[in-house]
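The other protein chains are all here in position, but one chain of the complex has been omitted.
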Amino acid sequence: MTNVRAAGKAHRTERLALIVLRGASGFFIVSIALLIGYLAVEGTKLFTVDHKSIFEFLFSPTFAPDQGHIGALAFILGSLFVTAFAIAVGGPFGVAVGVFFAELAPKRVASAMKPAIEVLVGIPSVVYGWLGLTLLVPLIRNTTGSTGFGLLAAGIVLSLMILPTVVSLSEDAMRVVPDSLREGSLALGATRWETIWRVLLPAASSGIGVAVILGIARAIGETLAIQLVLGNAPVIPAGLLSPASALTSEIVMDMGGAAQGSLLQHSLFSMAFLLLLIAMGLIVLVKLVARKAA
Amino acid sequence: MSRTALAALLLGAALAAPAVASADTSLTAAGSTALLPLVKASAEAYQNQHNDLKISVTGGGSRVGITQVAAKAVDLGMSDILAKGYPDLVDHRVCVVGFSVLTHPGINVKNVSKKQLQDIFAGKITNWKDVGGADVKIVVINRPRSSGTRAVFTQTIMGDVPVSETGLTEDATGTVITAVRTTPGAISYAAFSGTKKFEGGHYTTVEGIAELSIDNVAPSEENVQTGKYPIWSYEHIYTNGVANKDESRFLAFIQSNSAIIHQLGYILFRDMKVNETDR
Amino acid sequence: MAQAVAVSETRERKAANSARGRRAVDRLATGALWAMALFVVLLLALFVCYMFYLGAGSISWHFLTGLPSELTAGGGVGPEIFNSFYILILTLLMTVPIALAAGIFLQEYSRTGLFRETVQFSAESLATVPSIVMGLFGLLVFVQTLRWGFSALAGAVTLTLLNLPALMRVTQEALAGVPATYREASMALGGTKWQTIVRAVLPSAVGPMTTGIVLISGRIFGETAALIYTAGTSVAHGNGAYDFNPFHTAETLAVHLWYTHSEALIPDVDRIGNGSALVLLVMVLIFNVVARVVGRQLTVRLTGKG
Partner (left out) sequence: MQVTVPTEKRSLDKMKIEDMNVYYGAFQAIKHGSLDVPENKVMALIGPSGCGKSTFLRALNRMHDLTPGARVTGKITLDGQDIYADDVDPVTVRHRIGMVFQRPNPFPKSIFENVVYGPKIHGENNQKKLMEICERSLRSAALWDEVKDRLNRSALDLSGGQQQRLCIARVLAVEPEVILMDEPASALDPIATSKIEDLIGELKREYTVIIVTHSMQQAARISDFTTFFLLGELIEVGTTSEIFTRPKDKRTEDYITGRYG
């Protein structure tokens, strides 16, 4: 009964399929390896070819490659400031809303509100930037008398942008806490809030940690939403209301005009490489936090 | 399976096709936003009259123009400055453009000296009352390093004095004007093609901004032609190597269309009474 | 005796007091959480309403289909909308097969082992690469080194790299959601692994995968930073505005929103910007709705269950 020809054909298909599938998977390894390799080579030329000091790059605030100054401190600090602001505002807010969805929201409320939050993820960052530019910047300008551009505007825009990430991941983290803990605490006479605060949040802490770290990852790589409202002054900002630059916004401002092999181009590559290292560092951190939980 | 095959095919085609595609009659230009209006308008006019070329024009800044034409990412690189250190690039000069120093209108200053201008942009003078104007903090708005306008301004006004970076940085001619219009105390620099409009046979400043005279010389077309006003430059379009047939055709079209050049705030070579080396 | 009663009374009162206090805290915290959640949703609603308020006046048939103008007022965004879809389709053509194949490999073939771990880690790393870094990579490699110029293809390949991990994840999750009994049944009938995957497993995974793909399409549609210096910031004019040549520069709607602001030569930049922002927002809303509806429909059609 066995149809020998069909079986043979099935086997060839099977082998071919495996080759294709393996190839497609390998594509991921090749892509990231090429990307890292390329950025590592180009991103270190500043130090290997131009013989600039890595300390100058990391710690000098003067960035004027046409005069030989390649200090990226202003951009690094700018990136750190806006990210820290976004996490300080968007983080707790996001976790609170995530807790709300997991523990408090009645089913119908959650099913009405969650799609709304998911829409927030899909809105292009340039639209956030546009809104910041047309709504937030004039608002800040009129209330403070500053130019309106700067860390505050960028920080607020970013807070909003990382919110959905933090909400959905911290909700997931709360949902995996076993019901037995919940029931155990309530049975001992704890109120719902005490149960959340003393039992569930600690139990979900590593998951929430992951949520916050991924929020940071999203914030640090964000480009246009902040480039539009940051003011793009390549200096260390004097305060929340003064214009600033970030690693990403500096790259997008200057990448088109950086001549092949110029000090400017090498500096931009070093910044891109730095961003990549930060992003990968955050991934490793996520893995460590997740492993600690397991 | 068939979908995977299709993708493989597509990728193969993608890698093999650039040679085929470059034979297509399309031109791309990028670079100086001071020159952008002229090239853009010329491209629209050319395509309205002829059907043989697709022309895409985009900004980015002079250095973007030079860098990308050198990398062959675009066919034409527009620039306010000379492309030094690029032996392969061929210069086609199109016209001359003047640059205004523009301010928010609420400062009550009409004229500054060159020294005062230097001090303002160096961050030494920080309030308009110090140059005889209203008590308003000065907000310096710069263009990024890729800007040719910035290069011309630094070359002709600042010399060796470093520019203060603590104010805003705006991408392009257009954004500079918007930012100056909306920011009290703002000062910046931009090409005539952005700061002036041609109406009823003569130029007027666009709404919402003011133009400063320098050492009592107004930023006018005539003062540029005679060399009295200091901030001006030749506008260049670069090709990578000698211009090919399509490029020459379009370049000739731009240069021949003196009506557009004049209307958009640029100055024809034939009207110049000095040349660049006289400065 | 009396003393003991008194003591127990105070203890009870204390307990009662503390319980009242704790209940108050509970109510307060519950209220605060409700308030924060409502605030976020309200913010979103305001956000959307404000965009409609700003942009509604810009939207017209001419705006949606007309050619852009960089110098005079009254331009449209027709070619930009076209380019957004064109680049989206190019990207999906490359992304879906690769991500599907890799997702199948990881989920169905290679459950353990070094190769799997490496692929998984590569995907996670690729997923965190900031889009501007990918844009820089695309500029140097595809635009300049491979000499594709600013082109739809350079943009699409850059977006492919950016979105492969998310699509692979979607595939993996969709496959993980297919009951093991389908695999067992097919294998027990003498199906090979590949036959089992294609005929028994994939049909059930198509619904959730479609939902995922459409949601990611929304992201591709709105991507900007990676496209500015790969697909370019201009469109061809004249009769070439709707341009299928993948080697021609292809500014998308999202890039146009950024570019019109960043060059700001047109007098009605706010009108164009507000209109573009609204179109992008509406597209994202449509993608979200379509994702849910089509995913559910396909699941019903292909698996016969609701």
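Here are some notes:
In order of appearance the chains are A, B and C, and numbering begins at 1 in each one.
By definition in this document, a residue touches a chain if its C-beta (ideal position, glycine included) is under 8 Å from a C-beta of that chain, and two chains touch if they have at least 3 such contacts.
Because the structure is a prediction, the values reported are computed rather than measured.
Every shown chain that the unseen chain touches in the whole complex is listed here: A, C. Of the listed positions C:Thr171, C:Ser204, C:Ser234 or C:Asn288, the one in contact with the omitted chain in the full complex is C:Ser204.
Within the whole complex, the absent chain has one touching residue among C:Ser186, C:Thr230, C:Ser262 or C:Asn288, and that is C:Ser186. Contact residues of chain C toward the unshown chain are 111-112, 179, 181-192, 195, 199-200, 203-204, 302-305. Taking the whole complex into account, chain A touches the unshown chain at residues 1-3, 5-7, 9-11.
The rule is simple: only the chains that are shown with their structure count from here on.
Chain contacts in this assembly form a complete graph, since each chain touches every other chain. If you tally contacting C-beta pairs for each pair of chains, A-C comes out on top. Between the CA-based centres of chain B and chain C the separation comes to 37 Å, rounded to the whole angstrom. Once the centre of each chain is set as its mean CA position, chain A and chain C turn out to be 15 Å apart. Multi-chain contact residues of chain C (touching two or more other chains) are listed as 97-98, 100-101, 139, 144, 261. Shared interface positions of chain A, i.e. residues touching 2 or more other chains, are given as 13, 17, 20, 24, 256, 260. Remark: chain A residues 10-11, 13-14, 17-18, 20-29, 31-33, 35-36, 38-39, 42, 93, 96-97, 99-101, 104-105, 113, 115-120, 122-127, 129-131, 133-135, 160, 163, 167, 191-194, 196-197, 217, 220-224, 228, 248, 251-252, 255-256, 260, 268-269, 272, 275-276, 279-280, 282-283 touch chain C in the complex. Those residues of chain B that touch chain A in the shared complex are 1, 4, 30, 60-64, 66-68, 70-71, 85, 139, 142, 144-146, 162, 165-171, 182-183. Interface residues of chain B facing chain C in the complex, by the touch rule stated above, are 3-4, 6-7, 10-11, 14-15, 17-18, 21-22, 24, 26, 28, 30, 33, 36-37, 40-41, 43-44, 47-48, 51, 54-60, 68, 71-74, 171-175, 177-178, 194.
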